[in-house]
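One structure is given below, encoded as structure tokens.
All protein chains of the complex are present and in place, except for one that has been dropped.
Entry: chain A
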Amino acid sequence: MADGWCTDTGESVYRSRDAVKNLRIRVRIQRVTSTAALSQHLHQQVLSQQDRGVIELDTFSSQTQAASTDAEELVVGWQEKFFSQYEVDLYQTESNCQTPLERQYHTEIMAMERSKRRQNQRIFTYTDFDRFSKWEEQAQSLLIPAQSTPTFLAERMANVRHRRQERRPVESVVPKSRLITWEPSEEFIKNSHIINTPVQTMHIMGDLGPSGKLGLKENEYILCTIKADGNGVITIKPDFNNNRGAYRLETQGEKREVWRLYLENASSDIHAEEKEREQRMYRDLYTRHKDYLNSLVGQDFEMVRIIILIQTHFSAQGYEYDNLYVHFFLDLPNSKSTYSQPHREGKNISKVQSHTYTFIMFSTFFHKEDESDGSLPQWPVLYFKVLSLDFWQRYRTEGYGFLVIPSTPGYHRMTCRTWRPLQSGTVAELRRFFIGGAPELEDISYVRVPGTFKGKRLSRFGFRTQTTGSVTFTLNCIQHARAFIDASTLKKRRQTVLDQLGGHSQQGSVYNVLEAFQRARNRMQEARETLPRDLINTSAQLNSESSA
């Protein structure tokens, strides 16, 4: 019975693009007394026995209605003003009305009294225009013991929030001139330094005094607070019950009474046809925009055999001398390949302090026209040599190195150490120091595998080198090949390039056949289902007849 209390009274946030004036909430309060508990228990018993049709419900509902001042239900719209007994008593006398708002209340109350229609007894509301909202936000403290003065920020925000009651469209245009306001006014400071999203508040209150003694200010309790801001955010505290059980309200007076509170969303839904129209409009808008973008983008893309696009930055560090420059070139292994890019070789001279970098960037783009099936492409290799040229025009080799372009596309960062060849004896080193000039490699491919190498074992016996600094490469690699397109439609995305280009042809053909067969079978089944039953049967009969 009374065990289903909902203890979660936190606020919840709803977002809606519809106008908040369509919001309606059904509020129901009910005092928990012994008779009420008993009647509810009996009510539940009845409900469980309803299928037997033993007891009728009418008798019990009338009993609960007898204690009418102990329960009330009301549907409240957004900013709809319902008067409490206290307000009715207060505003009936004209002398009490000072502001125009109060005078308006007075006229409304008089009209209500004359027509004798009063919808609410206990449940009433405070709208945004009443003083209650301002008082509550400003003066009521959030702490125990209550703080006497609000904080500076609270003061500022209280004044600003309630002044901006109208909906102001957000200005998203940045002015081209006079971006800075050199002498801001007080008003400007107040509006710009503080969050000032206009918020409209509404409180649904309940007068929970004993029946017969309604209209005392001490018995007013907040049942529900609703805040709506200009961006379509609606905050309701506490949230709708949603079958979680009633909220428990306890009065503070001498007699502590317990009340049950139910909140329900009673807003009417949008009409089906209006909703349909709105959705259709959005859909048209989006498809039109998408078509427009597609028309701008176009459909073609250049088709090639294989392209590997590399973008590189590199920096050198750790070298003996400053004023380095790097001479690099990209070796394309297959003699039949062509390449088309502006700089395969390049040099750059840069003066450098000992620990900072030289920076050279280039982008190459190599593409292979013929793809002989079965032969795996050999990946290009980047050879480079680091040299230094100083003020006295002394020219020295600083290092040689090579880098194999990585086979996976993406971003790579690697460091390559370099070495320089040494000649035995001190004369060569002395010469290098004083005059410049050092042994160089004739064929730079010697760094990796010499071009003239034939045989199984490479021997560098007798070649002496010294390690010098290192060069760090940052590479962005993209690979573009026709073979990749078929692979993606086969939904095999994660295979490596070698798998795709090598074994693809055989696997691909078998898979293609299987897929085609599957598709044909599906089509046949679908066609079969759409045919009427008797047709199939007659055809079966015909077949059997013909075979017989």
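Everything that follows uses one rule, which is that contacts are C-beta pairs under 8 Å (C-beta built on N, C-alpha and C of every residue); 3 or more make two chains touch, one makes a residue touch a chain; residues count from 1.
The definition used in the following text is that contacts and distances are computed from a predicted model.
Name of the non-displayed chain as stated in its UniProt record, restricted to "B9 domain-containing protein 2", "Myb-like domain-containing protein", "Transcription initiation factor TFIID subunit 13" or "Golgin subfamily A member 7": "B9 domain-containing protein 2". Residue A:V297 is the one among A:L142, A:A272 or A:V297 that touches the chain missing from this view. One of A:G253, A:G410 or A:G451 touches the chain omitted from the figure, and that residue is A:G410. Not every partner is drawn; the one left out touches chain A at residues 293, 296-303, 307, 309, 311, 313, 315, 325, 341-343, 346-353, 356-363, 365, 409-411, 476-485, 488, 493, 497.
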